[in-house]
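Note that this complex is displayed minus one protein chain, with the remaining chains in position.
Chain nomenclature is as follows: A, B and C, assigned in order of appearance, with residue numbering initiated at 1 for each chain independently.
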């Protein structure tokens, strides 16, 4: 039994002073300041001067993902430990079905990777790499039996994960029936492949051409198309992943104005980093920031647009799309050919901090900070009320955040299995102070108390955002 | 001390089982089911099978308002008692400054009407009927000293409350500086007056012509204009009152997509009632539903648009614009001339019920129900966290709502001082069961335990919705 | 030499009284009334009470098109004769390259079909059924050497004419370079095929299901996608064929508001006929109106939207998409399976009349009538000033249109090679009176004076609508 005392409890409606009683793995009560138990068999956690927030929920990670002939460099062990250090107490990773494989086999493989290795709780989305009669049936089974209620499709990567519009429509119809969420990587892959080939033929092989060959128009187009297809599927719930571009956001906003079941996430990299400054770094350096959708031009309004979208709730969630690759041997696969650089940025450890910086900078309210990093992802993906809120009965996943301390991000200090940091040198005017996962303090200052295997698989229900 | 036990606590993020401990006038704690105090000096309120929700906050009422040579028929006494019966535990009424009057005198007059007479807590917005150097100074004083942080202007009613665009701009600039909210009655009054005069000259005197002479275009236009003017005032916070029309909603949605500080409310009458079926009732009957903005045509999509706006948060709040007039002697002032019918519908008692019906009908989630009737109005107008949430430290304004009981609305049973009901015969699949105001049970079933004078004036802070 | 005397010359800027002198195959002069030659060696054609308009230019016909195992029932002989009767003196038909074929071979085949058989002048667009390195090279050759300056691609018909988005992008880039126009059949074929298969599996085999399985959303989506892809190709000129749906029009209008090189045509069938009344005719009767894009629902606003688009120039052209099939043996191929019904409606004979009816009905001005049926198609496809205007130096393709006569459309009287009429019983308040093709009167009242072989192939230049 623990009493978290003297802090300011922040939730999606605002901040109130309050004391939180934890009994076992659960929150037992929230008290007005000082009105909790005065004495007894409990430990007091002093939260004076701290924000007491629900543990972060990162709805988009890829531990150990096979990609481009290599694997994402974080295992479920290293990646979830890094998440813990960063104040994220739940991740939703992606189990993968490739074309020709049985969906359930893919899920089983990912369970095998994760089981016993996670430091914080985890759940799975299911990637469908091949929509056919069998995988459509599997969708029902995963929703009903496996606690997997969201399915990701790709409009990009022809020949790898790509689904054509007929396949997408069929999966959407199935989701409309069983209540699942369709998650979409919205980029026009066949058109991008033409641009990539042409760039390489012109000798444009540097990392920046990864971005130049994935223009905003092809993200906006695919976003728009996904929204139209979902309308044909009777307004199937649709969630656009890693939205990066202003005009893609316009598509989402227009759909939401019509009352459509359309949602989107963005990621910290799109809120801060740019085509020119990072992806265009001299030599092959830019490879560190090769991810898809790509970083966008600083000469356009993307970053301001995305912060605005977070405020207006046209962007509902901030995830990391954590998909780390080391520079040495991994990113380097693409020397001389940007299209061979493994796509991904590692960031599971920094999301809570980077978004808090938005609060400091006046771009986001405290309430929206908590909502976008914890409450909404939990509600979006059927984890509420177990995750995402400080509320009696919820899992005691709690972070004490210290607005008077300071974080400096560096490869020297981070806990992700990467030989560089995409955020090297970034400073945050705040710090994750204490992290509690299901009632256990796993991080305290810079000290780690957790362990692989503490994290459990969480079955999810349907999204809370559907009527 | 009271323990509200066994219920389902509903807030803007969803519903959880939980027990609520009330100590004095405040909520002391929220417990996971059964984890509250087991015995001791407290009363148990059995909430089994009930929703436990924050008391409703009605951000738009007009008790005793002088209008068209008569007065709104509810006093602060009768009106707040009716509010209590309907599950509303806070109202924000409008103090009035008329052209040529001193703002503070108007406020004092309204304090005089309300003080000692209210059954539930109350606050004031300030109507500015004449923007000039003096009243602009008064705005600062009211924000700083009086707990009045929102000011209502009228683009309608030339010669009565009307402000011209220059006056509006000046008030918006002042609000931009002191953080206050500008509330706008957005209808183009000068154009409406032309249409009214022409209709009367054609002998079109029936109540339905009240609606026909206030076309959607003139609400949409004024809404758009207010939004443009607010942009000139550096994005001054703007709140559109009683939005009734689809095209007005489009203006608000477009501004919100741009990240603007633009908000809007609608009212139950616009969600359910129509130009043809109510305002167009045979003979003079339609006078019951003469209000401005008017009821809209059922042959257009307004009602569906408004429900959609509530879901998408382009409409943030549901208020009543409670402004009751008796049919006899009051509404009858307009026999033979619809323009003389006092404008207003009484509904302070029915808002919580009518919106709950939207939940039953699948038009709104439980969470959005609570958010639109309580949490958001409290946050919008600086009453959070004292009002609008079930949270430790908040005022113990709590409603137990029974989803298995049933409400039939009728003049026979309502508590407003009106000789008819705008909602006669409407049935709701739910019922306000118990109402607690600042820790005191004031309604229990159909029994009243409250009293005039229990309600206190609440000073408000600035809106929570600004960065 | 002929003097067309006493008529009202109508062009895209309006109507003026004037006399037109024809010398040989060309217009030699236009005179103010009575100021032409008084006597000499010329024939006077009395145009008193008639509109003197440029011969119609039908930019979208399919004579002898192979489709679904059969052939469009009009040959270049029968079809161009019918065109002549209807006041159309130029058609632009489509040469076809199928996947795997050489583009120039397709063009040669169509030249072979048409040469010596046409009654009026003709030109060709080129259908690209397979975009690859060879066909991209062929595009240049056709523009440079063959007078073929427009290329049609299909987003529908996977496995037949379908191009994927990568192929479309490549063709657009080529067109951007050589100045050609990309014409697009904008429907999402892969998604439609899913809906068709599902409908047939449900036993929905009647013609109306042809329309129900091609919903507006999938036309709007493809239209939007084509516009996005053209933007990636540096604003390649894009022309949407047979636009039928309100939301597709919205996409075009939005692009045009941005100043984009985006154009669209509609067809008479979309302006008058509907899903319910024609395609939904009892039994198999609806097969007569199976065409793609399909007729749209009368319960939606499509027809009014399209007339509006013609007025506002968001729709620039009216073509017929003339693609006739007999009911007997041809349309009947789809008894029991709507997907086997050959797609197409015959109408090359009726376009000028049907659009004139829009003038009578107050939906179009006289000037826009001429502009949409003659001037703009000529300018759009590089036929100006030879075709599309009454101007000195232009081909003497002239129609005398009689606004006081009347046309009744029927299979009994039409000249197309069809055993039914899609317009049976339609009456027009006007009539094609006299048709002159390159100086020769080929139709006079109901008498035919033309002949196969009179019509010549016309090489086209680039579109006039590009800067």
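Here, contacts are C-beta pairs under 8 Å (C-beta built on N, C-alpha and C of every residue); 3 or more make two chains touch, one makes a residue touch a chain.
Please read all numbers here as calculations on a predicted model, not as lab measurements.
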Problem set entry | Among shown chains, those touching the left-out chain | B, C
Exercise. Per the definition of touch given earlier, which of B:4, B:103, B:218 or B:458 contacts the omitted chain?
Worked result: B:218
Exercise. Which listed residue, C:40, C:203 or C:259, touches the chain dropped from view?
Worked result: C:259
Problem set entry | Contact with the hidden chain (one of C:5, C:170 or C:363) | C:363
Problem set entry | Touch with the omitted chain, as defined above, among C:7, C:36 or C:377 | C:36
Problem set entry | Residue of B:23, B:109, B:169 or B:200 touching the missing chain in the full complex | B:169
Seminar exercise, completed: Residue list for chain C contacting the dropped chain reads 11-19, 23, 26-33, 35-36, 250, 253-254, 256-259, 308-309, 311-314, 362-365, 367, 375, 379, 384-385, 388-389, 391-394, 464, 467
Seminar exercise, completed: Where chain B meets the chain that is not shown, the residues are 164-170, 188, 190-191, 193-195, 215, 217-218, 220-221, 224-225, 228-229, 231-232
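Everything that follows uses one rule, which is that only the chains that are shown with their structure count from here on.
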For this session: Answer with line, ring, star, complete or other to describe the graph linking chains that touch.
Result: line
Problem set entry | Mean-CA-position distance for chain C and chain A (Å) | 51
Exercise. Quick one: chain B and chain C, Cα centre-to-centre, how many Å?
Worked result: 57
Seminar exercise, completed: chain A to chain B, mean C-alpha position gap in Å, rounds to 39
Exercise. Considering chain B alone, which of its residues make contact with at least two other chains?
Worked result: none
